[in-house]
Structures are given as C-alpha cells and as structure tokens.
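A single protein chain has been omitted; all remaining protein chains appear in their positions.
Moving on, here comes chain A:
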Amino acid sequence: MLKRISKVERIGIQILTFSSHLLIGDSTIINAKSDTFAVKRDKELFLENEGDVINYGIFSLPLILPPIDQQIYYRNQHMCGCIVVNRINILGATSSSIIQIGSNKNINLENRRKEIRQIAEPENIQKATNQTE
C-alpha cells in the first residue's frame, strides 16, 4: 500500500516512560509489551525484596487477539501526498504507548497492570472501611 508522507513542524513531549516510544520515520512492525506491578502505600516505604516472584493471573492470562486474516479489498487514492501537522504538544506517554510520525504496517501493543493498595495508618483504615461498607 502506498503511504503518505507525514510532515510535523514542531513536536513537544515532556515524559516518555515504561516502554513507550517516540518514532520519527517509517516502520513495518512495532511490538511493545509492558507489565506493571504497582503498589501504593499510605506511607513512604520501599521494601527491596519485593516483586521478585510476581505470579498474579493477570500476567499469565492469555490475551487473544483476533487474527488479521480477513480479506478486505482495500483501495485508496491519495489526492494529496502528505499529512501536515503544524504543532503537537504531548505531556506524557506511558505503558507501551506509541507516538509515531510516519507510516507503519502493523502495530501490536500490550499492557498488563496489577495495582495493589496497602493501608496501615489507623485514620486511613477507618476511611477505607467506611468506603467499602
């Protein structure tokens, strides 16, 4: 398939984290995968022996993507050979997300996230139990 030319005058990005990409140019296949194990506590505490064995179901759960085998008779006509964007402003990109200026063939992105909140402060326990009730 004939692709168009992308033209961006100015791009500004503040943060790129956790297997996110900024790609300037053409590409064929992008496969990005990110697993996140997030623990939030009501006190600043870091235990360094944590997270060695993460056997939560979410990380082994098969995420079945539908196969791309459907025959689509696709025809396109480009009246103008380029896509023009004057300005792009992005604050942040995280967790296997893609910013691309250019053309592509296949994009495969996967993100799994397990979030845990741990509460120990008495006043916060009181708040949490009131909320769950």
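Here are a few things to note about the model shown:
In the analysis below, a contact is a pair of C-beta atoms (placed from the backbone, for glycine too) under 8 Å apart; a residue touches a chain by one contact, two chains touch by 3 or more; residues count from 1.
Simple rule for what comes next: contacts and distances are computed from a predicted model.
Remark: of the listed names "phosphoenolpyruvate--glycerone phosphotransferase", "Extracellular solute-binding protein", "Spore gernimation protein GerPD" or "NADH-quinone oxidoreductase subunit J", the one matching the undisplayed chain in UniProt is "Spore gernimation protein GerPD".
Within the complete assembly, residues 1, 3-4, 6, 8, 20, 26, 32, 34, 37, 39, 41, 43, 45, 47, 49-58, 61, 63, 65-66, 68, 70-80, 82-120, 125, 128-129, 132 of chain A touch the chain that is not shown.
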